[in-house]
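Heads up: the structure comes next, in structure tokens.
All protein chains but one are shown in place.
Chains: A, B, C, D and E, in written order; residue numbering restarts at 1 for each.
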Amino acid sequence: MLVDLDEAGLWEYRSTYKAPADFDEFWQKTLAEAGEIPLDVRIEPVETGLRTIDVYDVTFAGYAGHPIRAWLRLPRLPRPPHRPAATGERALSGVGGREALSGVTSERALSGIVQFHGYGSGRGHALDDLLWASAGYAHLLMDTRGQGGGFAGGDTGDPVGSGGPTRPGFLTRGLESRETYYYRRVFVDAQSPFLCDIRRATRITDADPYHELAAYLATHRTSAESAFTTLGYFDGLGFAARAAAPAWFSAGLMDGVCPPSTAFGAYHAYAGPKHIDLWSYNGHDAGGPEDQAAVLSAFNSLLQEEETL
Amino acid sequence: MLVDLDEAGLWEYRSTYKAPADFDEFWQKTLAEAGEIPLDVRIEPVETGLRTIDVYDVTFAGYAGHPIRAWLRLPRLPRPPHRPAATGERALSGVGGREALSGVTSERALSGIVQFHGYGSGRGHALDDLLWASAGYAHLLMDTRGQGGGFAGGDTGDPVGSGGPTRPGFLTRGLESRETYYYRRVFVDAQSPFLCDIRRATRITDADPYHELAAYLATHRTSAESAFTTLGYFDGLGFAARAAAPAWFSAGLMDGVCPPSTAFGAYHAYAGPKHIDLWSYNGHDAGGPEDQAAVLSAFNSLLQEEETL
Amino acid sequence: MLVDLDEAGLWEYRSTYKAPADFDEFWQKTLAEAGEIPLDVRIEPVETGLRTIDVYDVTFAGYAGHPIRAWLRLPRLPRPPHRPAATGERALSGVGGREALSGVTSERALSGIVQFHGYGSGRGHALDDLLWASAGYAHLLMDTRGQGGGFAGGDTGDPVGSGGPTRPGFLTRGLESRETYYYRRVFVDAQSPFLCDIRRATRITDADPYHELAAYLATHRTSAESAFTTLGYFDGLGFAARAAAPAWFSAGLMDGVCPPSTAFGAYHAYAGPKHIDLWSYNGHDAGGPEDQAAVLSAFNSLLQEEETL
Amino acid sequence: MLVDLDEAGLWEYRSTYKAPADFDEFWQKTLAEAGEIPLDVRIEPVETGLRTIDVYDVTFAGYAGHPIRAWLRLPRLPRPPHRPAATGERALSGVGGREALSGVTSERALSGIVQFHGYGSGRGHALDDLLWASAGYAHLLMDTRGQGGGFAGGDTGDPVGSGGPTRPGFLTRGLESRETYYYRRVFVDAQSPFLCDIRRATRITDADPYHELAAYLATHRTSAESAFTTLGYFDGLGFAARAAAPAWFSAGLMDGVCPPSTAFGAYHAYAGPKHIDLWSYNGHDAGGPEDQAAVLSAFNSLLQEEETL
Amino acid sequence: MLVDLDEAGLWEYRSTYKAPADFDEFWQKTLAEAGEIPLDVRIEPVETGLRTIDVYDVTFAGYAGHPIRAWLRLPRLPRPPHRPAATGERALSGVGGREALSGVTSERALSGIVQFHGYGSGRGHALDDLLWASAGYAHLLMDTRGQGGGFAGGDTGDPVGSGGPTRPGFLTRGLESRETYYYRRVFVDAQSPFLCDIRRATRITDADPYHELAAYLATHRTSAESAFTTLGYFDGLGFAARAAAPAWFSAGLMDGVCPPSTAFGAYHAYAGPKHIDLWSYNGHDAGGPEDQAAVLSAFNSLLQEEETL
Partner (left out) sequence: MLVDLDEAGLWEYRSTYKAPADFDEFWQKTLAEAGEIPLDVRIEPVETGLRTIDVYDVTFAGYAGHPIRAWLRLPRLPRPPHRPAATGERALSGVGGREALSGVTSERALSGIVQFHGYGSGRGHALDDLLWASAGYAHLLMDTRGQGGGFAGGDTGDPVGSGGPTRPGFLTRGLESRETYYYRRVFVDAQSPFLCDIRRATRITDADPYHELAAYLATHRTSAESAFTTLGYFDGLGFAARAAAPAWFSAGLMDGVCPPSTAFGAYHAYAGPKHIDLWSYNGHDAGGPEDQAAVLSAFNSLLQEEETL
């Protein structure tokens, strides 16, 4: 059943989120600091028994140089040139404007895709998620630091703790300041636009992970404004208003985890070319394999255009 | 938490299931009838945008000639001969002892794997489940007739209804006789050993699908013996005692859907070479990707032995 | 608690349902085909041990001649004439405009009532539901084909399957076309106006049975319009707009199974004389025994008027 | 699923309940006091619109003369003598050894059945429960004092409160002594053997009503022995060991409300002729309509024997 | 998540409750009758092992002289005069305009606080709730008659029963008339303003205790108007409009037990000086310890003002 605004309401909805005045300054400084740290990529081939895909275990230096893990999957394409050149460069060079990866010899570059799983999950198993490599892309499936203890497992810790008390979960770690907040480290490592229209989300759903914030604020009754001051620097709506790349959104009208109005809050704020698919009877799964098919088709078209040029 | 016997108890447990005297006769007759029907395979290539795997939409004549759907996924192997010959033959020829498939031209045969998803699911989306083809196998992912309305979707109907009343679900369809029971049609189409130690299962779990039987018998209070007479011809333990092929079992000690004792009932009855992995903290997911890795490794070893011969 | 519009909102609500242009044509053709099939009524007395009511096990030919079961309960009225004549005729002759039943000898006709139980149920046990016969009516309590595996049990199968995949339950059987849809068969057999304002219902409740459709469409993401094209021929609102007989509606304001706005959608569309009772604190049970008392009173008044004429 | 001992265990199980030494003395005194109070029966005909059954609203003086309500349903039997004589006498004369009811003129006595609904319910609606009268019996359906606010409604209050604190529900009312306990009043009014093997029940189920006791004792941590001293005078096992009339038990092996071992505790203790039916897949509903059919058949046989004498 | 109006809506909301015309007359008569009964206070010291607080077990005559229990906690203040004089007088003299308590000798009067726990609870344990005495106040923690079987236990019975049927719980006891309603007795004993905007509450929450009324009315379908006639004399909004003392309200915006709009109904109706705190992420716990700190601070300020005068 619908758990949020209906479709007409979603198109009209606009969030009350306002980015803090020094949002850009904060992130420029953060990224500048991150840029100082050598990427230090290590790539180890993984013995999987697969015959059309090579899987590599990637470790690179994320926020503060902490080791971050990912799977790199490269297709063995049937016709030469069938090994990628400097694939990792493209895949990772989009992340935080940092230096290039090397170490996978290849005859020719492949286009790359960077992917994250949902909250709680890590990069999963080496044998999972073969779609993008099978489609001919270099596929980097990232761990999210600290997560990966449930669902799709992970292998990356978050060696930083929290200066204040926390509720089980990740959303209240380091919430005492924008500098110490957990997602500052995660976003520097490279993260998809998680957490959108946060204040609204904490009021219209009882599902984790947004519930972590609501439950924390139920105990820390006088901390709400301080918490939202920190969160203002991490709300996806702030990033959306600064985006230029084409974006493809997908929302389930029955999504009680990330209610669709919070996705629309981001969509409406998005400054780049944008597209949104709605799935009337879906929850957090949204379009599922239909999303994959649509995105693959869009990627293949983009690629063809590029190759034609 | 544990929901069934602990590990020591599982190794000692033996089911009270007894196959009916004419179990073999019933199935011989059923398969003989099925063998009369031409397989009538149709194979249509599917446009997926993948570059290392070709996906085909397969339709063949199942029980009573009803059209059954499946995905056939074939790897484009990087070095010649990279197209399979008569792949479908091996994959489908194991099914019901019926005639050979043709239509996918190929230079060389691939070993094949036939897979089914769990209860309620069908073959899913063409882009799902790329593991086995990526590993170099011809992979036939079957629909289960009538199912596929939830979870992994499907495209195959079951044009036969039920002569008696049913509870929502599939386990009570045609339960009035062994001839009309839904799983007679499904097993003739080709089905993995679903439904094991059925009577015990209906008493120790409230989870669907076994609960369908318990709920039906709660209303049809005087039908239990008649129902179990029919089910006796479909219990996996009956097939297990007649098996000769090597089998790999996997069970989660916290599985409340198919409680581990029912898997052990089948394991202990299994007449062929057998192996079972136990997962102490897992439920119905059992070993998950670890199961896949172990089975892939075992398959690759078998294949290597065969190729050496 | 309220789960839908409040009372004021219900009186203002109007559904967006639009009957397809050939709604009448489809049903005229369907009923004409049904009229070709002889009713073929069989009536067997049932030994119940009751002394004021005779119960008969009725079988007649429903859609496509499939056998449909019902209980016929006739009162042994204390003063002569105390046996009904041709009772079944009136009871069954209202069903699909078909031929008359015979076989229960009687001195005088009784007025008859045809009743159905709710979704999932069948005609129940011979000893159940003695109200209407005790009130002096011939009472025909129908099975619903295929159902009756839970709640009130049943004895009638649905020998037709589905050409497409289905979700456990009955609402997705044969959904691929109006000709094959399960409720085409049920409505021809004779069925109370089930399924009202279907599209709205699938969006405002998570309870079965409407949830069956929502769950199916969550997996079959691109099938919604096709599904609602089929369902348009079966929505109670289409029938309501064509009705002429007096109708008595009853709705619970806290009904989460059939939300009251969907009943009001039908009420507002209803073209015949109409009455609706609202029950402020009730759910799907609505007025329960108060509904029975009110309907019995209304029936008795109608009967007295008829007898006076 | 099974929630208690399996069938073999039930046959072996014996309760640890021990009746207090002065159990008989307590009840003899209680009944002697009750016998002092005139029954004071008032019977008002109810206008129901039924034609085969007459319904009367009965009020009589229960414990301490408090007014207790019941429905008396009498069949209008088709052949003379079709009015009962002194029916109420037999029905009510079994209750507490008290004086006879009069006021329903009748040509001939009917055998009578006294019935109670389950916990929380009262006598329900005048139109409900027509089975026994339809079978030719005088049927007295009792209210339970104070109850009837949910499920089947009631009309009888319990004008006595509690000298101590209570948890919502009826099981802790007056628990401070055997003299003030709520069920002393109820059993004097006339009550079926509710509450069996109470101590065990409070430990093996979390369902109401036994949970009321467990929850009370969770707060009143030092009151358990005092509470069970009171309850010892009300446990059905105490009455069972003193019974002489034939008894028909019925138990659902999956009953989580009144777990089957507590019914077997009473069955094994029962001193009169006894019979028990087990329903393998049923919960608290046990045999449902099958129980009714079996009991009706047994009653009719007894009646025939009597009439033959 | 929000379960009621948002903050803006709460400030605008006004209840539709209308006090009955003879509300004042009813309560004047009720209190006049109560004033006839001697207070009959008994105070027993309790051996607790505490060294800064003395705890007394208080019993006084409540409605109709029934014994009501409370804990009286008096601080042993570090500097003389450290024993209260006639403390109980002030604490109890505010209750129902009745006569004074005596028996705790003291050198000097302490200001007193009368407290009640929430629905279902009693005065709890002698060692609980030490805040107010530790803050220097005489603290009277009341039992609520009949309650105290769960949560914080109690020791006070309600020796009055109900003339009509009831649902487990206290809200339907004696509902048949304003004279017999349970809360008439409780409010005479002394009770904080429980039950506000009752009709709305029964429609917007399914949580107990308001659900008790909704569930009762679901069975007693024709009793709603009669019930609300009785309840009209007990709704906190009736008292609020007659209040003169300063009041401090606190509401959780996520309170599903006593939804915030019902608290705002009372707040808006309140005729005396008033203050309300809102807690955005809290449920029924509202401000919890922050409420306590704020109220203590307010009390201390009031006290200082008084002492200055």
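By our rule, a residue touches a chain if its C-beta (ideal position, glycine included) is under 8 Å from a C-beta of that chain, and two chains touch if they have at least 3 such contacts.
Just so it is clear, the structure is predicted and the values come from calculations on it, not from any experiment.
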Chains in view that touch the one left out, judged over the entire complex: A, B, D, E
Full-complex contact with the absent chain, from E:Ala133, E:Ala227, E:Ala240 or E:Ala266: E:Ala133
Touch criterion as defined above, residue of D:Val55, D:Leu217 or D:Leu296 at the omitted chain: D:Leu217
Hidden-chain contact residue, picked from the options A:Ser15, A:Thr48 or A:Gln147: A:Gln147
Residue among E:Ile53, E:Ala109, E:Ala207 or E:Ala247 that touches the chain left out of view: E:Ile53
Option from A:Pro20, A:Gly35, A:Gly65 or A:Gly120 whose C-beta touches the chain left out: A:Gly120
In subunit B, positions touching the absent partner: 1-2, 6, 254, 279-283, 285, 287-288, 290
Interface with the unshown chain - residue positions in subunit D: 202-206, 214-215, 217-218, 221-222, 224
For subunit A, the residues touching the chain missing from this view: 120, 122, 143, 146-170, 172, 176, 208, 212, 215-216, 218-220
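Keep this in mind: only the chains that are shown with their structure count from here on.
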Chains touching both subunit B and subunit C: A, D
Chains touching both subunit A and subunit C, listed by label: B, E
Length of the line joining the C-alpha centres of subunit A and subunit E, rounded to whole Å: 52
Multi-chain contact residues (two or more partners), subunit C: 215, 218, 288, 290
Contact graph of the chains (line, ring, star, complete, other): other
